[in-house]
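Only one protein chain is missing; all other protein chains are in place.
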Amino acid sequence: MSPARLYRILHPETTDGAARIFRGVHHAMVGIGIGIMFADSVAPWRRVCGPLLDLGFGLVCAFFCAEYGLRFAAAAGAPGAEHRGAGRARLAWAASPGGLFDLLGVFPALLDPLFGPYRAGFFALVWALKPIRYAAGLKRLGRVLTHSAEALLSVLLGFGIVLVIAASLAYLVERQIQPRAFGSIPAALWWAIATLTTTGYGDVVPQTVVGRILAGIVMVTGILVFALWAGILASGYGEESRRREFLRIWQIVHDVPFFCDVGTAVIAEVAQLLRPRDVPAGAVVFHRGERGERMYFIASGEVEIRLAPQPVRLGVGQFFGELALLTGAPRTATVVAVRPSTLLALDLVDFHELMARRPELARIIRAEAERRLAAPEVPEG
Amino acid sequence: MSPARLYRILHPETTDGAARIFRGVHHAMVGIGIGIMFADSVAPWRRVCGPLLDLGFGLVCAFFCAEYGLRFAAAAGAPGAEHRGAGRARLAWAASPGGLFDLLGVFPALLDPLFGPYRAGFFALVWALKPIRYAAGLKRLGRVLTHSAEALLSVLLGFGIVLVIAASLAYLVERQIQPRAFGSIPAALWWAIATLTTTGYGDVVPQTVVGRILAGIVMVTGILVFALWAGILASGYGEESRRREFLRIWQIVHDVPFFCDVGTAVIAEVAQLLRPRDVPAGAVVFHRGERGERMYFIASGEVEIRLAPQPVRLGVGQFFGELALLTGAPRTATVVAVRPSTLLALDLVDFHELMARRPELARIIRAEAERRLAAPEVPEG
Amino acid sequence: MSPARLYRILHPETTDGAARIFRGVHHAMVGIGIGIMFADSVAPWRRVCGPLLDLGFGLVCAFFCAEYGLRFAAAAGAPGAEHRGAGRARLAWAASPGGLFDLLGVFPALLDPLFGPYRAGFFALVWALKPIRYAAGLKRLGRVLTHSAEALLSVLLGFGIVLVIAASLAYLVERQIQPRAFGSIPAALWWAIATLTTTGYGDVVPQTVVGRILAGIVMVTGILVFALWAGILASGYGEESRRREFLRIWQIVHDVPFFCDVGTAVIAEVAQLLRPRDVPAGAVVFHRGERGERMYFIASGEVEIRLAPQPVRLGVGQFFGELALLTGAPRTATVVAVRPSTLLALDLVDFHELMARRPELARIIRAEAERRLAAPEVPEG
Partner (left out) sequence: MSPARLYRILHPETTDGAARIFRGVHHAMVGIGIGIMFADSVAPWRRVCGPLLDLGFGLVCAFFCAEYGLRFAAAAGAPGAEHRGAGRARLAWAASPGGLFDLLGVFPALLDPLFGPYRAGFFALVWALKPIRYAAGLKRLGRVLTHSAEALLSVLLGFGIVLVIAASLAYLVERQIQPRAFGSIPAALWWAIATLTTTGYGDVVPQTVVGRILAGIVMVTGILVFALWAGILASGYGEESRRREFLRIWQIVHDVPFFCDVGTAVIAEVAQLLRPRDVPAGAVVFHRGERGERMYFIASGEVEIRLAPQPVRLGVGQFFGELALLTGAPRTATVVAVRPSTLLALDLVDFHELMARRPELARIIRAEAERRLAAPEVPEG
């Protein structure tokens, strides 16, 4: 297998069969590995089925060894690697954070005896991080956090200042009565953080009146920290999700011939309104007689309109379901996807807004709808 | 009773008398049933009034049996069932999740003795799910969660990774000192989840300095998880509620003749600004002399303007209260609903924005206002 | 004193001296009354200074009695009361929720001996509600909650369903091991609610593996409930605060002659951009040499521009500070309020947006700026 093919299989965004299978096995191995480490740490299980656990551990390590080798080989197939030469590309990967991390998940297994009782904790920890590479959603959340990093860190700084102040005050107030729990500022800090995060273990509780008033203020401040972070992230996430959704749909809209005819400016506008919807083969898009709340454009696949004389099929770039929006009447036919399809749904609210703003688009859709009404054998959903 | 009529009565969105009564009885039965199961689980109550509880349990089960039968019969009256035939429609319902769930709430009662002491827990659990079918609000929240599912699950994955890492580290750090609470990773996981969610039972608390620093980090991460979910849902909920409200008002606006005259494009715009307000018969919409903050369109019902020479009545499609917005003067007459009415309120802020953007609408409203001023017997509120 | 005058003094929104004094005394009495009830409930304090506390209690009760009398008398001065007659207006008030509540805070004092040890708790409770009448902010929050009530209640219903399910499952799973804490569903419910709200008292903790997994799921669900409510309220509050701020400024803008000249459509637009700012007499609005980030319109009061030859004064309806926005240069003079003033600030960002959208407004402001530049004795800030 060529490095380029290997690279594609190992890449998180590849969607063909081999890549899916590899990912499935990888995730299963991570799950099994962590499960074995969990079991390994429970003394009775360790006693009863120790050899079995060691065998499993060996297998999982072997898989991750093989994965390391594959990734090392695949590094030569990465885009741009041909310019640098296979060897340098591989070494660059081995020295990259991803490469070093993969090594960390494998190499210590060779030194297994040295780890002794710490093995279970160490590997559960390292392997738990492996799925991050494949989690596109986590990367997106990371981007939101990065964009809002300054504000989040400011809250954290304020959090730290409140912590030190609360711990100092509690130390001053409570040390006489509870010399064990509040006998030093670091000890009081333990109380302060459990209170400020509203965790409230209850192992350390202020007893004096002043200490309890202080605790009340700290708790309320803790709620404020929660609320500030929530506010910052609500703002940041809304922005990020708007951008991402747009890029995804923009890509799809380009494949719909219908939109190519109406010009670039309209595409940008339409792309912000459409919601992609993946339907499996055989799925019913809508039933006859339902109220029409959205129309659909076909981005990929094929649908069948179940009309009376004989069903009609529509393919990529065609649209359906617009008549119910224009007339307000219920759906006149059931529509079923005959192949796995991606539809772009345009909601009633956005449909009418768009019609009002873009007369040229309205004209095309109305003309098509009238043509379909005149020729009843043409579907209109 | 025909299956179609039965279907309508059992349908969650039907609003006529029979459907309301059925819903009331249904909800009462769910409440009584859960209450009986609660009482059944309390040993002293069980001892004292066991036969009474069994009788109540029997009655509730009988009601749910009857409900099952009715739903089975009604399935033949569902829209589209005539095409498939009554028998197949009924079997399809019985095999649907709703049908199976209803069976689960009834059938085991026949095997009552087999359940023994688990009866109370089982039925309280199953019956608690019954109101979901009638809770439109929950369905809407479900839709918001579904739309944001990817992001919420990403947070959950990150949550899981943090959990495993925290548990592994706590196991490594605390196991020597607290072999019972942190003696295995699964045991440490129990501490980790109670800490990461900031629940903080306090039954397991780290004792080492490193363990407490770790706990502090886990608590702060827990706040971040809260905040991320809140941010994601704030964004998703805002979007969903905008769409839903629009659909509801769009339906109402179509019944106001006034808007039909001004064209479809304006309706879409106006519908986004109006807030529907249901007023009972005899309710005062506004008092004379109040400051005018909104005008109203009548979507259904009838109102009376209490003018000096003699009161005037306005019906569906007419509007009132616009003069106070145009002149800034206080209301010149009290307005009372003479029948239960649905009014569409247009706020001062939106009124002026709309006037600026839609001159044709402004012209109609101004013309009407001038006509009313000229002919003082015509109400203007 | 006439009932109308009395009514005005007692009304929460009146701002003259007598009303302010009454409010101050009222709030002080509420504070003192609650404080006395607190002290009354502490046995040692009760023993030591019981007569003093009883005296204070008597005084506070006397004040609230007098307040009740005043409100009863003032009801005849409410707007619209003249139509109904003084007596009926007073009885209507006495039977209204507010009147009944005020009676509740006073009448039982006459039956004091009957209350015995419950007095402290009862009056602290009733009097704590008294400030609500004067808290405009709470009314606004109430409006936000009312607008979002349906969604919030749906979350609450889901919360209740999860509670019952969690309690039922915990009862099934834990009752064998912990018959005291999980011996009945109501008992398990206590654990469930402390866990679902992430309070985590720790008095009841599941011991079985299944019970702990269940607890983990309940905790995570609790976070979701938090997040849903936060999301719903973020959406609702943003909407409400937009509307309220607009109404407040709209009222002020009407008093600025400058805006009257540019037409109603512009006022609606400008009012959405301006931020009112109250400055006391003698306060510096901005210093010479600072970077100009906003311009100001004078809604009430008077300001002095400290220019070199001699200072210039500007009054209601005039504007200043626009030159720094147009040229980007620092402020050329210090501006001081000579009387308590209300300024409407227009931020740099909104200023340029407005200039671009409203050429007629831009023309007026530019003309004025040029005139001021040509005649250096005219201030421009």
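Labels for the chains are A, B and C, by order of writing; each one numbers its residues from 1.
In the analysis below, contacts are C-beta pairs under 8 Å (C-beta built on N, C-alpha and C of every residue); 3 or more make two chains touch, one makes a residue touch a chain.
Predicted model only: the values in this text are computed from it and were never measured.
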Residue in contact with the excluded chain [from A:P108, A:G183, A:G317 or A:P330]:
A:G183
Tell me which of A:A4, A:A19, A:C49 or A:V205 is the one touching the absent chain.
A:V205
From C:E150, C:D203 or C:D278, the answer for touching the chain not displayed is C:D203
Sole touch to the unshown chain from C:A74, C:I185 or C:A230: residue C:A230
Mind listing the subunit B residues that contact the chain we can't see here?
198-202, 227, 230-231, 234
Residue list for subunit A contacting the dropped chain reads 79-80, 150-151, 153-155, 157-158, 160-161, 164-165, 167-169, 171-172, 175, 183-187, 195, 198-202, 205, 209, 212, 215-216, 219-220, 222-224, 226-228, 230-232, 234-235, 238, 242-243, 246-247, 250, 254, 264-265, 267-269, 272
Just checking the interface: what residues of subunit C touch the absent partner chain?
34, 37-38, 41-43, 117-118, 120-122, 124-125, 128-129, 131-132, 135, 137-138, 140-141, 144, 156, 159, 186, 190, 193-194, 197-203, 225-226, 229-230, 232-238, 241, 287-289, 293, 328, 347-349, 352-353, 355-356
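The definition used in the following text is that only the chains that are shown with their structure count from here on.
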Roughly how far apart in rotation are subunit A and subunit B when fitted on CA atoms, stated in degrees to the nearest 5?
90
Can you check how far apart subunit A and subunit C are, centre to centre, with Cα atoms defining each centre and the answer in Å?
38
Touching two or more other chains - residue numbers and ranges from subunit B
186, 198-202, 226, 230, 232, 234-235, 238
